[in-house]
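A protein chain is absent from this complex, but the other protein chains hold their places.
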Amino acid sequence: MIPENFIQSNLQGISFIGPELILTLAILLILLVGVLLPYWRHRILFTILAVAGLAGSVLPLWKLPQPAPDLTYLSNLFVWDWLTFLSKPFFAVVGVLTILLTQVTGEIDNSEYSECTILVLAVTMGMMLLVASTDLLMIYLAFETMGILSYLLVGIRARDERSGEAALKYVLYGAFTSGTMLFGFSLLFGLAGSTDLLAISQKVAFASQHPQDRLLLIVAILFFLAGLLFKTASFPFHFWCPDVYEGAPTPITAFLSVGPKAAGFVLFIRLFYPLFATGHDATIYEAVSGLDWPSILALVSAITMTLGNLAAIHQNNLKRLLAYSSIAHAGYLLMGIVSLSDLGLRSVVFYLVVYLFMNVGAFAVVAMVASAGGSEEIDSYRGLGARAPYVCVAMAIFLFSLIGLPPFAGFVGKVYLFAAVIYKKIYWLAVVAALNTVISLYYYLRIVKAMFLEKPTETIQIQVPLSSRVLLLALLVPTLGLGIYWQPLARVVSGMF
Amino acid sequence: MQYSLPSFLIVSSLLFCLGMYTVLTRRNAIGILMGIELVLNGAGLNFVAFSRFLEPSQTTNLLSGQIFTLFIIAVAAAEVAVALAIVLSLYSRMKSIDVEDFKNLRG
Amino acid sequence: MTDLIFNVFILLTIIPCFWVALSSNIVHAAFSLLITLFGIAGLYVLLGADFIGVIQVIVYIGGILVLIIFGVMMTQRGKLLPLSIQLPGKLFGAVLTGVILAALLLSATRTLWPVAAVLGEPQLTSAAIGDLLLGKYLIPFEIASVLLLAALIGAVLIARRSVRGE
Amino acid sequence: MLPDHLLSWMIFFPLLGAGLILFVPKRYPTVMKGIALAATIPPLWWAANLYVQFDRWGTGFQYVEKVPWIRAFNIHYYLGIDGISVPMVLLTALLSFICIIASWNINEHVRGYFALFLLLDTSMKGVFCALDFFMFYVFWELMLLPMYFLIGIWGGPRKEYAAIKFFLFTLVGSVLMLVVMLVFYFGSVEPATGLHSFDLTILADQSVHQAFLRSHTIRWLCYLGLFIGFAIKIPLVPFHTWLPDAHVEAPTAISVILAGILLKMGTYGILRISYPLLPDMAREFALFAATLGLISIIYGALCAMAQTDLKKLIAYSSISHMGFVMLGMSVFSNTTAINGAVLQMFNHGTVTAMLFLLVGVIYDRAHIRDIDSFGGLAKTMPVYAGYTGLAFFAALGLPGLSSFISEALVLVGSFQQYKIITITATTGIILTAAYFLWTMQRVFLGPQNKKWADLPEISLREAFTLTPLALIVVLLGFYPMPVLDLIGATLKHTVAMVVG
Partner (left out) sequence: MTNLIDPLHMKNMLWLIPCLPLAGAVINGLLGKRLPVRLVHFVGCASVFLAFLISVAGFFTLLGIEEPHQRFLIQPLYQWILTVWHQGSFSLQVAFRLDPLSITLCLVVTGVGFLIHLYSVGYMAGDESQARYFAYLNLFTFSMLLLVLADNLLLMFVGWEGVGLCSYLLIGFWFTDLEKAQAGMKAFIVNRVGDFGFFVGLMLLFWTLFEGSNGTITGLGFQQLRESIPLLNSASPILGVGLATWIGLLFFVGATGKSAQIPLYIWLPDAMAGPTPVSAFIHAATMVTAGVYMIVRLNFLYVIAPAAMAVVAVVGGVTAFYAATIALTQNDIKRVLAYSTISQLGYMFLAVGVAAFSTGIFHLVTHAFFKALLFLGAGSVIHAVHSNDMLEMGGLKKYMPHTYLTFMAAYLAISGIPPFSGFVSKDEILWATFNSHLPVAGLGKALWALGLLTAGLTAFYMTRLVALTFMGGFRGGLEKEKHLHESPSVMTFPLMALAVLSVVGGVIGLPAVTHLPNLLHDFLGPVLSSHGASGHQAHAYWLELLLMLISIGVATTGIYLGWLFYVKRPELPGKVAARFAKMYQVLEQKYYVDEIYQALFVRPLLKLVALSGRFDLNTIDGAVNLSSRVTAKFSFLIGWEDLKIVDGAVNGLAEIFKRWGAALRHLQTGKIQHYLYSVVLGIFGLCVFMFLF
């Protein structure tokens, strides 16, 4: 017997997960086309279907009621707040960019293409669900949807040994850390008897008063961190990142570096904050009593960014370099988490948005250069500025933005993050981050130097197709625009927390 | 041991830790996978045990623990399928599933 | 009587488990895992989770483990390699695992779990679980199916190439 | 005649030119150069007008433009000038114009060069006009990008190294400034609105500082952060090693800009930001700053004497001369020293610009800059030698030329507060004379070196770039009041504020 009200509420709630449903439909459609029309296996068809699916997934959002922090649906599995509302288009954009990048570069074979688009859509769906979830079970499921399918994405280029190795590392590392996190979930379920985050958070706050329970909470926090820091590629769970990023097809690397990483950070906000921090009203949060995880995270943040930046210096493979750079950026982003304030959360979201454009941009250029006859090694960038000025100028802008120089969006993002820690008077972290910016300059500039300051070693002409240029332009506009006038995004972000 | 919650927790902790030990010490990729299965089973046992022993209340349904385990099994299935596919594909090329052999990506 | 059965199942779970971790033969380890999983299924039943127990047997043992054993079999053709790492690494792993085990055991026993004062009678759960799966957990259920589908497609894609031997 | 929003026009007009250059087809390099030149003339005209119309007696900011920019952070587009900015803006406009002409022989990547140059021009003027801390910072950083490329692409043999060293060093300074900027933002509350603020005029009001910003440690650290940031730019001695490299490798016009304007930004920043925001710390750091100034003077001079590369020598001489600025700025018991310091900023801008242009002239002809490989050039290129002599004597502070006035004012003013330091600094003028004359002798005097006997005399274009500067150097040597009366009222106000 299914209670009537279940059906009722499910039917109502289903409209809230319209985007995910549309994505599922798109997946099925692609699958059908792939199976039924084997002679139609043109890339462009799948691209159109996937992009249409992603674009369509965003449409229902504007039909839905105004988001509110306590508006939950589908038996409290999901919440409809501003973070959810804005994350969905964000991940849709991530998906679209990935698909387009796959389309314009030739790294994914035609024979793998439809599966690739399906997986991208499915991971996107997982990420969309993840940010909306307020239930441990749902979080776990979405987390694994995102995770397991991205292992596949990394290994999708089966002809390539490095792709396989990367996938193996990713799957073993990922399965282990998510298993660890799951064990942490189970412990918290034991404490609360519920999988609902709200219920658990009350129990945690209560339990943190008891000295007997503290050990459990510490273990739980650490196990949670294993999963979250793994997803965000932060120290000490970052080791998979450079290898996986290098081995994966470049569009997928770009995808991983913004999608799951962003999901990981949103999960910090969605999962970690409600459970282990209190006091949302005062715009400043506090760690639940007696558990000083912010200090640990601050340390993790500092080590992550320093390690990422230092290790990046010596890389000659651009994907690997950008992988370390993305580790460093995880460190920067953690500053926002550490600051335990609304400003910190806003800064994380803001940074994720600008990071999306600049980082995908950088990877896009890497992919385009590689597919236009170059390679991912820095050597093939020597003197490229003269041969492919448009792409190189774009690359330079993305890199300067990643450094955090005005007038590019990355600078504003960094200002947000710095502001967050300085607001909480964690000055040492701000200074460490500031000095890290300087270190990061060094390796980003190596690329710029190779492109513009050095003479070409080979004279092959690099032809970048128009579609690639348009895609780059689409990434450049926000990278530059948000650096000069970011008030609209600032307003949106301010409304979220 | 008594039929009580701590007994089950001890078992699940042992499962978890033996799984972890397996993961750490195996050089065989499938061996590592087995360790991961142990870890997942440890978590699953926890959920079921808690759903049995905890105080039921009005607002929450302890059955969600069992449901959780159900989903863990489903996810584990997907995970194993994916992992094995990757392992087999690597094996077909490298003729090895020794993780020590996969260190081309480093530095 | 219950305690006896209970302890048997515990031993059935834990002892092969050690084998999984320590055995130097991957096939032995795989079959030990089989026994462990059976033991866990038994524990599920003892915990009144009959449905989960059944699923454990059907899916875990019938599906996942078969898959693993299949994998083990398929990969035994190549050179025979040491299954585990060297002794120092093992010792180090054992120490680390030991520490974490200690922490877990300590927290398991010290924590004030909100246990029921009086243990209720176990009830049949299949119906209730079915209700939940088609009610509250309908969406997760569907998502899990999408996950499985996508994982299947991907796994097939990757494995297909390996079978073709490309 | 003059447009509304004069400062905005002046700042962004070169940027329009840069935009235009991007659309000129590649085969018309001269058109690009022409556009670049055209883009620097109106700002020069406006700057000259600004100079004439600036109210000498006003202590507040003039030509103010204030528009909200980012409300979320209470950031404003806020421009305005006072007596310290005007000479700097004028100098920037003048040197930009001159440098475009001096860059006429750039034939490689013409489009990029001039577009970047104009971007640099915009950012420099922006720094001197910005009154919002955030905006100041944006312009300050924006400057680095074109500078990096201009050194790195069009520079000498070790350009990559020099460019990245320049970038790294200056970035260290600016990130520290960024941190301090945010500390100030959160540490102050604008009374009218209750918001945090980046407005420098508001932050200068000590009463808006919140309790934690009143703590001595925080203030001390903030000042230190700002000071290091600016000291790198000036550069004061322990932070100076980027400068010789950058100068040696940079193309002529860029060296001119670097020495003529960028270095001034350090001292300008101290005057515009450090002093108003942290007057108490300015007093506390004064002795330290003066000592660093002294060390720069002496050490810079000693190092200059050790150089064999003409450009490096001038680079070190810049360190020495900027030491005078720092010394003068650290005196608060009178305004003579600080007037001298700001005048020295302007004078050094013109003199060192001349010096680098002159080095460029010889480098274009001989393709070396090794001092010892020349000799007797005065015979070969008498006019060139004349210009160089003028520049050298101006640089060594010969009375009757502009630098003398400023250095004398600095020394006279500093003497009241720091007797020993000033006396030691005065020995700097002996060292300066020694190395400039020694260089003069090695390059121009002595028997004519046959190898360079047929170097062509300085061209009309080169003379055209040098003459205005030479005139300014001579004019201000005899009559420095045109600058002194411009800066006097503002500096009086500044000193009064620091003294409290």
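Note that the chains take the letters A, B, C and D in the order they are written out, and that residue 1 is the start of every chain.
The definition used in the following text is that contacts are C-beta pairs under 8 Å (C-beta built on N, C-alpha and C of every residue); 3 or more make two chains touch, one makes a residue touch a chain.
A quick note: this is a predicted structure, and the numbers were derived from the prediction, not measured.
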item	value
Omitted chain - touching chains that are shown	A, B, C, D
Full-complex contact with the absent chain, from D:48, D:67, D:287 or D:423	D:423
Touching the absent chain when the full complex is considered, from D:164, D:182 or D:289	D:164
Chain not shown: contacting residue from A:311, A:354, A:368 or A:482	A:311
Option touching the unshown chain, where A:110, A:212, A:295 or A:375 are the choices	A:295
Options A:177, A:232, A:325 or A:359, residue touching the unrepresented chain	A:177
Chain A residues touching the omitted chain (full complex)	168-169, 172-173, 176-177, 180, 218-219, 221-223, 225-226, 229-230, 235-237, 239-240, 242-243, 291-293, 295-296, 299-300, 307, 309-314, 439, 442
Chain C, residues in touch with the chain not shown (by the definition above)	85, 89, 92-93, 96-97, 99-100, 103
Contact set of chain D toward the excluded chain (per top definition)	161, 164-165, 168-169, 241, 244, 299, 302-303, 305-307, 334-336, 339-340, 376, 378-379, 393, 398-400, 404-405, 408-409, 411-413, 415-416, 422-423, 426-427, 429-430, 433-434, 437-438, 440-441, 444-448, 478-481, 484-485, 488, 491-492, 495-496
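We take it that only the chains that are shown with their structure count from here on.
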item	value
Separation of chain B from chain C, taking each centre as the mean of its C-alpha atoms, in whole Å	5
Distance from the mean Cα position of chain C to that of chain A, given in whole angstrom	30
Distance from chain D to chain C - Cα centre to Cα centre, in angstrom	70
Interface hub residues of chain B, defined as touching at least two other chains	9, 16, 19-20, 33, 35, 44, 49-50, 54-56, 61, 64, 67, 71, 75, 78-79, 82, 85-87, 89-90, 93
Chain D, residues touching no fewer than two other chains	none
In the complex with chain C, residue positions of chain A that touch it	1-3, 6-7, 10, 13-14, 17, 20, 24, 27, 31, 74-75, 77, 112, 115, 118-119, 122, 125-126, 129, 137-138, 141-142, 144-145, 148-149, 152-153, 155-156, 158-159, 167, 187, 190-193, 203, 207, 210, 212-213, 215-216, 219
For the chain B and chain C complex, residues of the former touching the latter	1-3, 5-11, 13-22, 24-28, 30-31, 33-35, 37-38, 41, 44-45, 48-56, 61, 63-64, 66-67, 69-71, 73-82, 84-93, 95-98
Of chain A, residues touching chain B in the complex	136-137, 140-141, 144, 148, 151-152, 155, 158, 161-162, 164-169, 171-172, 175-176, 179-180, 182-183, 185-187, 189-190, 192-196, 199, 242-243, 246-247, 314-315, 320
